[in-house]
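Okay, so here's the structure we're looking at.
For this depiction, one protein chain was excluded, whereas all remaining protein chains were kept in their positions.
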Amino acid sequence: MATAYTPPEEGWATEPIERTEIIWIVLALSWCLFMFGWMIAWHWIGNQNMNNEAYRTTPEAYAKKVEDFTAKYTVRQDASDPSLPVVAPPPGSDVYLAASRWQWRPVLEFQKGKSYRVHISSLDWQHGFALLPENINFQAYPGYEQVITMTPNKTGTFGIACNEFCGIGHHIMLGRIYVKE
Amino acid sequence: MAITTAQSPFRIDPLTGMRIDLKAQALVKINAVLAVVFLLVGGAAGLLVALTRWPAVHLLPADLFYMALTAHGVVALMVWIIFFEMAVIYFCASTVLSCRLATPGWAWVQVVLMTVGAAITAVAILQGNSSVMMTSYVPMDAAPHFYLGLILFAVGALIGCFVFLGTLVIAKEEQTYKGSLPLTVYGCLIAVIIAIFTIASGAIILIPTFLWSLGLIESIDPMMYRVIWWAFGHSSQQINVTAHITIWYTVASLAFGAKPMSEKVSRTAFLLYILFLQLGSVHHLLSDPGMSSAYKIFNTSYMMYMAVLASMIHGLTVPGAIEVAQRRNGYNNGLFEWLRKCPWGNPVFACTILSIIIFGFIGGITGVTMSVEQVNMIIHNTIYVPGHFHGTVAGGTTLAFMGLTYYLIPVLFQRELILPWLAKIQPWLFGIGIAVFGVALMGAGTLGVPRRHHDMTFAGQALSFEWPGMAYMMMAVGEIGGVVSVVGGAAFCVIVVGSILVGKKVPADAKCIVAPHADRNADKHIGMGGFEAPGTFVLALTLFVCLVLYYFINFKYLATVWTLA
Partner (left out) sequence: MSEMKANETKKPLTVLQRILDDQNFMLMLGLVMPTVFYTLWGVMEVATIPIAP
């Protein structure tokens, strides 16, 4: 009799398939097709999707945008770290967040229920945007900026950590978003 | 390719009756031994990583931690596994087909290139200037010899692939087998095809990166790098999946005399792997800028989840084949008598069954869920990811390879296992350790704990973020599981090296250990309700229910976070 390590018996390609396998294949295939449909459908029925808006840029050009944005909307210095400006952009506006070794700048202040077009890019190496404790994660590249429209649905103090290894200071790289009523 | 014309000498193995090409045997042995040596190195680095990420221990300072993590990734994920895969493909092409190995000289070039390459990269890492993680994302830079070592290693592996393909040509010409390839060899062929794509992708991206590190190329686009690097990085895990599934089929036949339930179904599932499995490389790019949803959805789902379907088929047919063989052998009562009567104390079987369970329940379910375009946003780059891939690569691949090693020691090294009591518990130590590690880390990742991170407490930072206590507990439990698995891995290395060096020689008149072909119930109806493998079907349904529930739980969680558009 054939085994896995001996050649199959002649006519193996025309042997009937046993019931256990047939039913399992039908079940698994149905689920696979469902998952495929569901992932597409979530673009309409779900509220968490990427819009895939992105641009090619340079670290210098992006740093300039962040600087202008910060200068325009800074409301105070952060209480935890007075060297950091807290920027409160108007709802609906473009927000520029920069990752660099090893911090996220600037600190942001949003209003709950309002939408912001958050741009994310890096000024040096690759970084990872990790919003805590929401646990929303995006890749940050130098030379590319991506835009995600974020609408906070709760108030509080949210941390931004870095979750892409970016050198020896990776674990001290932090930022912050305050969300007010 | 130059094919040597001189006939290689063979020996007939007393334990299996197999006709073994002595030149191939030497090559399988050297690759397997080098694999185990590197497993020891990778495991030691893994222990240091575990003891640092265990918050209460926090052993290493940041620089050493990132160095150890880079070493662990490169050695445990690439070097150990690919060396062992070379042993597997040489064994399958020559011994299983009773054929001489093509161009043994080139196979030795493979051994030397891979060893030298791995050593060069290891030195680069230990010198401290190449703590760039296995992925070495540009523009972060490593020392030039970090890339050079990887390139030499990959070239060696590619030569091994061609030796395998050449051996298939010889076997066909010399008619050492009739009809289609045995499933074992067929699975290896699939793995080798995936490997060729993988290594070509690696060369396309690592050679320019090497030149860049020498200053000969000005810059490398970081996004292009990641797209092509993952055609290499992720596909290499698909080689592992294919290789360990092939080992599952093989062990089922060796230990139980099991016949694949349906050659047609299993081979078609392998065809689905060839067509779609490598598209999964996009799993790493789902949160990247500017990739269209059409591209992401098509690739992340392996074109409508056709490769997931294939894995679900293999997951049923391997235990199903064991069940049918056991039932035919007389264990035909109830749903699970066949399972109870399995040789649980035999490390070859224990490794294999644990590999199937851990790969399916921990690696598989989470992999399908986390690769959904949207769910990925709440998982990308958290410690959930290492939790998942330790379920696939350590729990799935490494355990399966361990099981095959226990089989190969008496057959190829002609030695009996030393410390049989340790060999009996070793699969359980390693398997349970990895299972706890995987599940706990996925728990921590769900709370947002980042991967590749030295200090989750953010000690002394002004913008520090306070984790819930659960996150610390999950990390502690997970890393304790990690330490247990390292103990299991060390036990494996001790048994293997010890058996090869001081194990009792297998006598020339030893009794055959290959399971007799099942026939006691050959004429009777087996199974229940028209199902030949009802117990396996129930187990598969359990997996199915877990997968469906877990899938929707993640969407429920996703629906509670900030609105993203």
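To keep things simple, chains are lettered A and B as they appear, and every chain counts its residues starting from 1.
By our rule, contacts are C-beta pairs under 8 Å (C-beta built on N, C-alpha and C of every residue); 3 or more make two chains touch, one makes a residue touch a chain.
None of these values were measured; they are calculated from a predicted model.
Across B:N31, B:S201 or B:Q237, the single residue that touches the chain missing here is B:S201.
Of the listed positions B:S98, B:T176, B:T268 or B:S464, the one in contact with the omitted chain in the full complex is B:T268. Of the options A:Y5, A:W31, A:F69 or A:Y144, the residue whose C-beta touches the omitted chain is A:Y144. The chain that is not drawn here is touched, among residues B:V155, B:L168, B:V251 or B:M402, by B:L168.
The set of chain A residues touching the chain not shown comprises 12-14, 54-57, 61-62, 144-145.
If you put the missing chain back, the residues of chain B touching it would be 165, 168, 180-181, 189-190, 193-194, 196-197, 200-201, 221, 223-224, 227-228, 231, 235, 264, 267-268, 270-271, 274-276, 278-279, 281-282, 285, 289-292, 295, 298-299, 303.
Quick note on the criterion: only the chains that are shown with their structure count from here on.
Residues of chain B touching chain A in their complex: 62-63, 66, 96, 131-133, 137, 139-140, 177-185, 221-223, 249-250, 252-254, 257-265, 285, 287-293, 297, 300-301, 304-306, 308-309, 312-313, 316-317, 320-321, 368, 372-374, 377-382, 446-448, 450-456, 458, 460-465, 467-468, 517-519, 527, 530-534, 536-537, 540, 544, 547-548, 551, 555, 558-559, 561-565.
On the side of chain A, the complex with chain B involves touching residues 1-8, 10, 12-15, 17-21, 23-25, 27-29, 31-33, 35-36, 39-40, 42-43, 46-55, 78, 80-81, 84, 107, 115, 120, 124-126, 128, 130-139, 141-146, 148-153, 159, 161-168, 170-172, 174-176.
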